[in-house]
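Mind having a look at this structure? Questions to follow.
A protein chain is absent from this complex, but the other protein chains hold their places.
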Amino acid sequence: MKPQSTIRAPRFAFLLISPTWLVLGLLFLVPLAIMLWLSLQRAGLYGVIEPGPTLANYIRSFESGYTIIYARSVWIAVATTVICLLVSYPVAYYIALKARPERKNVLLALVVIPFWTSFLVRTYAWMFILRDQGVINSLLMSLGVIHEPLPLLYTPLAVMIGQVYAEVPFMVLPIYASLEKLDRSLLEAARDLGASAAAAFWRVTMPLAMPGTVAGIVLVFIPSLGTFITPDLLGGAKGMLVGNLIQNQFGPALNKPFGSAVAMALTAFVLALLWAYAGWARRRGEEVAL
Amino acid sequence: MKRRAWSVERGAPVLRAVSWLVYAFLYAPIAVLVVFSFNSERQTAVWKHFTLDWYRVLFRDELIGHAVVNSLIVGVMATVVATVIGTMAGLAMARHEFPGKRATQSLLYLPVIVPEIVVGAALVSLFGFIAMRLSLTTVVLAHIAFSISYVALVVRARLTGFDQSLEEAAMDLGANRWQTFWRVTLPLIAPGVLAGALLVFTLSIDDYIITSFVAGPGATTLPLQIYSMVKTGVTPEINAVSTLLLVVTIGLIAAAQRLETSKR
Partner (left out) sequence: MKRFIALCVLLTLLGCGGKDDGKRLNVYIWTNYITQELLSQFTAQTGIRVKFDVYDSNEAVLEKLASGASDYDIVVPTDYMVRIMTKQGLLVPLDHAKLTNLANITSKFRDLPFDKGNRHSVPYLWGTTGFAYNKAKVGATLDSWAAVFDERWKGRVLMLDDMRECFGVALRMSGHSANSTNATELAVARDLLVRQKPLVKTYNSSDFAGILRSGDVWIAHGYNGELAKACDEDKNLAYVIPKEGCTVWVDNLCIPRSARHIEAAHTFINYMLEGKNIAAVVNAMSYACANDAARPFIKPAILSDPARYPDEATLKRCNFLGDLGESLQLRDRYWTEIKAK
């Protein structure tokens, strides 16, 4: 296999990339600039914005009362990503490398179809399953296995189930895309050279599918940092995560400047993480899909 | 390329079992949804008796029909546009070196990184600023904006490390850049593009937060409608909608599959 070389055809590249810049520039950069400006203003009474500029919002966002919230959000995002990875990889592997070719698209679609029902409806379905009088408890009680309903809903367990459930397609699809293009002859060569199935996986398959895996991790970890609806519905709204905090500031607290500052800080934090990863991977000479 | 008899391997049955377990996990709430859409009892998880009443209520409900149409319009438009733009971006990022590549990468990450509630609020401010009234169009624009990155990411991941010798061979044989793109590159990245398109449609048809900010009068999409129905009390009418949607999409995919296999 020839090593990947990047083409230097700047004009063609610009052509390819200009619609992206147009759309995202207008619909993301400009609004973000507005948010950035907002984060430097003061919140007056009744939701009125008073002119700054001030760093007070950013300073406030680093108070200890708020850093606990960030830590908990990171913890939930990490847990979601790890469990999601463990759950999704086998499926992606199976579809990409083991399933019959004519079945692949169907199997892939089957992964995604549940997510074409509304997120809210699926979450309510989980509530229906996990409640005190829900499917699981009713079943267990009618079988005589338990006499009191198990508290499954409004617990961290329920939150994790809901979180992982919502992210599976975002992990399966990129990993699948990466695995699917694997050159099977490499795997065969590894087996021919005496590697066990496990070794072939760890040392050939996984590294080659790294770009897709990383893409999946990014697509799951980052939005999970800002999650708040699932923890509210399935966890009973008893915790406060970054997503709740931002929502409160834009909502009942009528403090858009502080909310924007927290959101900007979160964005900066994640961008820093991504840059750090890209730098580390590049120094290791790895192919980076970042 | 000969395919080894992978299925004879010891690992394969375990892998298949785990995969089907995951599918079971994915479909557990769906199964519950479908089954209880036929239950005559509103609240409990106890089966009363079979009824089609909720479906009757559903068909009389104009608001839901309108919401479904809106969701489909937005979903299809956003998918088409975002997939095209995103694929182009993914290609450029995976294959080319150009000034501003680092900046472009960060730009592509923004929609994934910025919390949805901020995106929604920011977009509303933007539309107000340029005096553009909220409507279904603003919803489509918002959906395109947040979807491009997902396609670009998936397509880029697929292309990274891809063997370019096929394309180089095509060009050696006299094909120009465009021909090579259409007849060699595109088919090669097709699974990635398809995966990206599926992702976008999924994101669009299910988006609540951003849509709730940018939707205008009469632009209620299905997630917004369902959210409001929940306040009426969760009735199996919601189950009925979801079941019907599932039946339709599965039907479409089965039809597409049949078309695919008959072409061969």
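Each chain gets a letter, A and B, in the order it is written, and its residues are counted from 1.
Operating definition for what follows: a contact is a pair of C-beta atoms (placed from the backbone, for glycine too) under 8 Å apart; a residue touches a chain by one contact, two chains touch by 3 or more.
Predicted model, so just to flag it, every value in this text is computed and none were measured.
> Among A:57, A:163, A:244 or A:267, exactly one should touch the missing chain; which is it?
The single option touching the absent chain is A:244.
> Touching the left-out chain: which of A:77, A:95, A:112 or A:153?
The missing chain is touched by A:153.
> Which positions on chain B touch the chain that was left off?
43-44, 62-63, 73, 76-77, 80, 121, 124-125, 127-129, 131-138, 140, 212-213, 215-220, 224, 227-228, 230-234
> At which residues does chain A meet the chain that is not included here?
43, 45-48, 65-66, 68-69, 72, 131-133, 151, 153-154, 232, 236-240, 244-245, 248-255
As a working rule, only the chains that are shown with their structure count from here on.
> Which integer distance in Å separates the CA centroid of chain A from that of chain B?
The mean C-alpha positions of chain A and chain B differ by 15 Å.
> Given the complex with chain A, which residues does chain B contribute to the contact?
1, 3-4, 6-7, 9-12, 15-16, 18-19, 22-23, 25-30, 32-33, 36, 44-46, 84-86, 88-89, 91-99, 104-119, 121-123, 125-126, 129, 141-142, 144-145, 148-150, 152-158, 160-165, 168, 177, 191-192, 194-196, 198-199, 201-202, 205-206, 208-209, 222-223, 226-227, 230, 234, 238-239, 241-242, 245-246, 249-250, 253, 257, 260-261
> Give every residue of chain A touching chain B within the complex, in rising order.
Listed in rising order, the residues of chain A that touch chain B are 1-2, 4-10, 12-14, 16-17, 19-21, 23-25, 27-32, 34-35, 87-88, 90-91, 93-95, 97-98, 102, 105-106, 108-122, 124-126, 128-129, 131, 133-135, 138, 165, 168-170, 173-174, 176-178, 180-181, 183-185, 188, 191, 197, 208, 211-212, 214-215, 218-219, 222-223, 226, 229, 242-243, 246-247, 250, 256, 259-260, 263, 266-267, 270-271, 274-275, 278, 287-290.
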